[in-house]
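In what follows, a structure is listed as structure tokens, so that the remarks can point back to it.
The complex appears here without one of its protein chains, the remainder shown in place.
So, chain A:
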Amino acid sequence: MSRACWLLALGVLLAAMLSIAAGKVWVPLAAWTAADPRSIIIVELRLPRTVLALAVGGALGMAGAAMQGYLRNPLADPGLFGVSSGAALGAVLSLYFAYAAQAWLLPGFALTGAAVTMAALALIAGRSGSLILFTLAGMILTNITGSLTALAISLAPTPFVASEIVTWLMGALTDRSWNDVEVVLPLIAIGMIILSRTGGALDALTLGEQAARSIGVNPRRLQLAIITGTALTVGASVAAAGVIGFVGLIVPHLVRPFAGHRPSATLLPAALGGALLLTVADSLVRIAPTVSELRLGIAMSMLGGPFFLYLLIAMRRRLA
């Protein structure tokens, strides 16, 4: 691991400590022992929430880096694929039909939504391994699932359901428990392993599709790994936290110069950077002096929007 990775890992550790301590009630880390009554806050509330923030941030960061490497486009985002909107649609449907009474149903629906969307993407993009077909199919699926989500909101049986859906779509890690961790963590872990194994092929793609094939990359296998890995990481992330944009876009960008711009060397730092960013952001929304807790998804978008604009302007200068 490079020095940048060690520094990021240290940052992640500090962020995790902050996340455990921070909130409406500040709890010193030393209070985790059973003797302290505040230990329940740490063990049952802060710890699962921190673990989820780390996992979701890491998943989104790595998925973003893999996606940008795969599409060879610094503006690519895992959301482009339709996987997050597919997962969101699944979750929204479970809220719409009021199935969310059971704790595992909403994540279950979200994961199903992600899986169905990714299966559709794999079917449409087919056996060609073509990037253009893949990107267009992903964008169309994003559109379709997005419009179905809007339809569900507009047809919501009661205003309460509608507001519940809208609130959920904003993304948050509020009141998550160990149950959520149990559902989501293994899926994210498998997804991240799959994505981290695409490094060599992503490096080869730097030379273009034809050259990559000539050094032994199988484009169909790579596409399948990217689809599966993204479906697992992003699908599970949406299941756990709702839609949280921009992590997958921003973080790979920030770490890329330290990784020498090499796609494979960007994957791990992007995961660490994503975990760091989301954990810090999730701690800050808890401390922020707002009446109700600021939604994490909104906080990230408020950060991400201007950053996206900055990227675009920077690229415009370079291209002009």
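Quick note on the criterion: a contact is a pair of C-beta atoms (placed from the backbone, for glycine too) under 8 Å apart; a residue touches a chain by one contact, two chains touch by 3 or more; residues count from 1.
The rule is short, and it goes like this: contacts and distances are computed from a predicted model.
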item	value
Listed names "ABC transporter", "Ring-1,2-phenylacetyl-CoA epoxidase subunit PaaC", "histidine kinase" or "Peptide/nickel transport system ATP-binding protein", matching UniProt entry of the absent chain	"ABC transporter"
Listed residues A:S2, A:S163 or A:N218, member touching the removed chain	A:N218
Contact with the hidden chain (one of A:G108, A:G146 or A:G200)	A:G200
Those residues of chain A which, in the complete complex, touch the missing chain	72, 200, 203-208, 210-211, 213-218, 256, 260-263
